[in-house]
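Below: one structure in structure tokens.
Removed from the display is one protein chain of the complex; every other protein chain stays in position.
Then we have chain A:
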Amino acid sequence: MTDLATRPAETSVLRKIDWPTFIRRYGAAIVLALLVLFNIIFTENFLDLRNILFVQLRQAAPTAIVALGMALVIATGGIDLSVGAVVALSGQVTAVFLLDGVPPLVALPIGILVGVAAGLFNGTLVSRFGIQPMIATLVLFTAGRGLAQVVTGGRIQTVNQPIVEFLGLGVVAGLPISVFSLIVVTVAIMLVTRFTPAGTKLLAVGGNERAAGLVGIRTKRVKTMAYVVAGGLAGFVGLLELGRIQASDATNAGLNMELDAIAAVAVAGTTLAGGTFSPGRTIVGVLMLRLLQNTLVAHGIPREVAQIAQGLIIVAAIYLLRRSRDAR
């Protein structure tokens, strides 16, 4: 009798969980956990603290910072294809100023300002002129990298200055600068979006722009701000990338970073239609895709195969996204 009595209760608990939604939300985290487990067992020295902090997290941090900006833009229903080019442009401009003898206290903020200006440009095109985000940001996607190449004549510029070495190899609070920055940026974004009206406005604009406008939200300003923040973060990452290779490389800095960021937001289970924002899951998405690549590389599988694997995971994420919406 007890058997019969308990069984229906069990199934009803399991049924209560909306599996497609659960996997959409936490699928990336589950895959990340599986990858970590795999590496602990099969990859030498994986659990070494130095490896975790200074290889895995350090490599992922710049993309994660860019992805957070991307997630903000996507939350408003937009997309920003220009961030990779902005990373290159910011690094180039900063490198040129540093090589001209401009003090770092001036040159580094200029790099971030380049990103902010790019964001303002994107945001204005999208919100004031009503241009589709993909087209609006395509302008700087191509022109930004072109400009970066013009700035230095296409040459890699090596910058052997203590500040650049610090950006690349420096340690703050026991963490590489990029990882430390990621934590600061994440906390700041979480505080602002959770505890100030900005977060509500952001999601309202992304969820239903007209309704948000009707309740008095200045939707254009909210959208522009999202692009400005994304641009500023990309500008900052330009500095990190400059430090990482101790040189500015207009052709390759930030290359495909916008796509990695969008992929991370997508595998994190965020709909690209806007209205949702989850910084934590976005970072998990970046870490998962990065660790997937690194795991395959560390085990001697060609990079091309790693790219295919990433594509398959994105397909799986999209499938789950659709399933969970249908289930709703």
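A few remarks follow.
We take it that contacts are C-beta pairs under 8 Å (C-beta built on N, C-alpha and C of every residue); 3 or more make two chains touch, one makes a residue touch a chain; residues count from 1.
Here is the rule we use: contacts and distances are computed from a predicted model.
Between the listed names "Cation:proton antiporter", "ABC transporter substrate-binding protein", "Cell shape-determining protein MreC" or "HypC/HybG/HupF family hydrogenase formation chaperone", the UniProt record for the complex's undisplayed chain reads "ABC transporter substrate-binding protein". Checked against the hidden chain, the listed residues A:68, A:125, A:247 or A:268 yield one contact partner: A:247. Contact with the omitted chain, checked across A:76, A:92, A:127 or A:294, is made by A:294.
Only one residue in the set A:21, A:124, A:158 or A:208 touches the chain that does not appear here, and it is A:158. Taking the whole complex into account, chain A touches the unshown chain at residues 43-46, 48, 50-51, 54-55, 58-59, 149, 153-156, 158, 168-169, 241, 244-247, 249, 252-253, 255, 294, 297-300, 302-304.
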